[in-house]
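In this view, the complex is presented without one of its protein chains, the others remaining in place.
By written order: A, B and C. Residues from 1 in each chain.
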């Protein structure tokens, strides 16, 4: 049984990733922490609560975290995900609310209390995790593994020519985590995988509509703004799902086709802000993270559709 | 009664500042936290303990904090202060040791438990304070006031052409604090004041030797490396005492001659790293810190000599 | 007899400096070259021609130079000097026009043909001079001396917190010149001198109006926009005259009160762009420029008023 902690700046694709985690039979989603990123952190908290409740997992505790990056001003992605991060559908407010306690403390306390047991998955900027690392420089060693949806190892970015959103949003946080990491402890999955292996093509979107379950409708509707954005900015044949494909790689390691241990230094200056191109020279410093470079796209979509086909009342 | 918390990367001038705080009759030194800076943090802890014990204040709790800056590698100042930060005198080990608990938590907990009561004085890089601010963005408002020895408002630096050590050592931390600050909450006193108003001239050093108390001898001896450094790098007529003159400004506000509310943005890029030159244009952003720009040098030295003349057995 | 070459981005204060040079009896103004800066280069050419003609010096050849900085986009200062750089007075077009030939070639050819004879004074961004240095790395040694109005050695800027316009506008050019310079070849006079020693106070402005000559009226009128800008941005008691006070230091070295040989490295990154704070540490690299730090303000204004009192028909 995989025991998960998920840290998320819950926008529309985070929500889908939460559904994958919450409804996976071999996984226990032990807690969710939220962070500012796609949306301001109160909205991330609301969206996480709402998604968990929709999945029949309202009992999973949600803890709110940092309201802004370490040194950069908060720059949300509402142009991509909608003002509420969830497609501006006028979704109802969640029944529950965040538990008392700060995400930083939750990361620190849970990892320390169950060393080597918990798997952490981050789906947003690394602010919470980095702040926790500042408090406990060995924190990353206390997890079973840490997976981060972050970066653009091919230097093709969505926030700048070369930088991906989560790394760009809080590059100092990403740098702190990268420096404390080791390839056997930390795995990054970047936007390159999403663009290649997790694009919801018109056919996929049609199939999703056909599925006609509450979760499928939810997924389709909350991503409608992303679909528009994809058409005008990324030029992909549909919207892509970075956080879900990252979560798929965690829940189903058999779907991971290619990995690469790499030395990644996160760029901090304004010119290359958040860039994470690895150093591939023979004389590069030793690898500090493992990169997932390919995921089985077909397998990912099967996992996605199987999950979205579920009925909430099936929830344990 | 001024209730002080002191955060220090205890090198030789921090030690003198601790003596001023520990032996001031109108002040209660409630705790000391340590941070990496002049020396690695275990040495800062050792030096703080040892200094407090010498001052007969071994009961003041010392808590160890961050072992390195937020994103920069640790760069100590042993060339200035000696390998142990205290002039390499072979000082004995302290009798006591650090209390359990991390400096970040001490700053957070004490400020929160006694809102508006405690005065924080930082004498090293702002890593501990910044990490605490990441956890509690309103932290600075929970102190009575925060004083920081940091910066070079005249753009004359000691670590680069324009940057002072504490700001240079952890510019991201200084940036976090500067952004969370307000001129009525936070006062910075820079290296410019030390160079002008707190230089221990040959006459002063002679007078110190004449004093011939244990504390005076200690002060003279631990600063011998700084005296050499001053002769070759700063060109001052003696060694200067940045942390003591900052502490004097806290303990004796009547010694402060000139202040300036200013907008300070800490430079983060490698080129201007740690520079803190204020924006003095009429259309600059609003002031975020108060700068102390002049201290009564004569008064400072009287305070210093009065303190160093004390006998440990005078300690309460 | 001082043989001058003047390179200028002719805005309103450049025009006054040109008057000082053109009408000085001990000086031969051999040529004027223009560069983009305060205004686009065609306007700089027009303003230089027009000013020389007003001074009865229409025969001085004017050569047009670079239309933009080396790597930065052109950012004019029309907010300071008016859209035409001369207070938007609807001044008439000049009778003459620029001579054939590029400013870069003029600098290269004249210096090479009369080694050690010519004094170059630059009043704008250093684009022309730097481009000439790229072609002839020893160019600066071929002048008798090179004076540049540039920089903010006190780190108090007008284009950013710490940078002066000419250095900020083309920092790469300033860097090229600084690197090719030596203190006996190149003297820089910064904005600090202008702010302290060359402010046209209300009394000065009144006296200028009283003078009631064509040149005095011209000077007062073309600087009216600068006067407004000073009131809202610099907070000085009147408009300051950076280029004229620099020219005064060249024409009348006896007015120079304080100089400082200094190591200046021009900042190139976006964060500190164009900053020229010298390195004043004892272990700084060797000085590369001489800085003029103080000029006799009273003497400067006497020179200014004496010049502006002249009648054009007095021109030789």
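Here are some notes:
Assume a residue touches a chain if its C-beta (ideal position, glycine included) is under 8 Å from a C-beta of that chain, and two chains touch if they have at least 3 such contacts.
Model, not experiment: these values are computed from the prediction.
Only one of the listed residues, C:172, C:197 or C:279, touches the absent chain: C:172. Contact with the chain that does not appear here is found for just one residue of A:99, A:112, A:206 or A:280, A:280.
Across C:96, C:269 or C:297, the single residue that touches the chain missing here is C:269. The residue touching the chain not shown here, chosen from C:104, C:226, C:250 or C:291, is C:104.
Take subunit C: the residues that touch the chain left off the picture are 66-68, 70-71, 102, 104-105, 127, 131, 134-135, 137, 172, 175-176, 179, 268-270. Touching residues on subunit A toward the chain that is not drawn are 154-158, 160-162, 232-235, 263, 265, 267-272, 275, 277-284. Those residues of subunit B that touch the chain absent from the view are 269-271.
As a working rule, only the chains that are shown with their structure count from here on.
A simple rule picks the central chain: find each chain's mean C-alpha point, then take the one closest to the mean of all protein C-alpha atoms, which gives B.
Annotation: the subunit B:subunit C pair of sequence copies touches via predominantly the same residues, more than half of the used numbers being shared.
Subunit A and subunit B have Cα centroids lying 41 Å from one another. Taking each chain's centre as the average of its CA atoms, subunit A and subunit C sit 55 Å apart. Centroid to centroid, with C-alpha atoms defining each point, subunit B and subunit C lie 44 Å apart. Residue numbers of subunit C whose C-beta contacts span two or more other chains: 269-271.
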